[in-house]
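All protein chains but one are shown at their positions in the complex.
Presenting subunit A:
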Amino acid sequence: MAASLSFTGSARLLTALARSSALYNSFESRSFHATAVCCKNRAARIRIGKGDKPLTYEQALHPHQIAHRKGWLSQHASNLKGEQGAAERTVEDVFIRRFMFGTFHGCLANEVVIKRRGNVLVVCALMLQKMPPQKFYFFIGYSESLLSHFYKCPVKLEIQTLQEKAVYKYV
């Protein structure tokens, strides 16, 4: 009942504010917090355009194709029934993706694939040949040692380089 009242009230207020362009005063209020809207029918979907934008296989297939035409970017045993630690592994994955995106800035050709084999974290990435190999080696070593120290487990990077991105289709 309170919600319906507030809705009608806010509609009237909105119009009133729009007309009078009243300034917003900070009142002592308790309101609920909402994050930015993230519609599930818009997530990870690149909409069809003119036909000049190249897409990789990963970008072209939408999330509902996972387990049908796409695999998983990150696999670990914690998502099985009765296993612990799923949340920790997910947070680790998110951090590792951001880390790779930032360290190899502009070089990532495709998404980062994370595999866990027992204790070892294997991070597989496809890169473009934007830097000389020496720089690549330095970044690989730096990432491996930093992530190993951070997660207290051996981290291996498997980097493969390409001349250009593997285009699946143009959209």
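We adopt the following convention: a residue touches a chain if its C-beta (ideal position, glycine included) is under 8 Å from a C-beta of that chain, and two chains touch if they have at least 3 such contacts; residues count from 1.
Methods note: contacts and distances are computed from a predicted model.
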{"item": "Per UniProt record, name of the chain withheld from view [\"Sesquipedalian\", \"Mitochondrial ribosomal protein S35\", \"PAT1 homolog 2\" or \"Serine/threonine-protein phosphatase 2A 55 kDa regulatory subunit B\"]", "value": "\"Mitochondrial ribosomal protein S35\""}
{"item": "Contacts of subunit A with the absent chain, listed as residue ranges", "value": "6, 9-10, 13-14, 17, 24-25, 27-31, 34, 36-38, 42-44, 46, 54, 56-59, 61, 65, 69-73, 75-78, 82-85, 88-89, 97-98, 100-101, 106-113, 115-119, 122, 124, 126, 128-130, 132, 151-153, 158, 160-166, 168-169"}
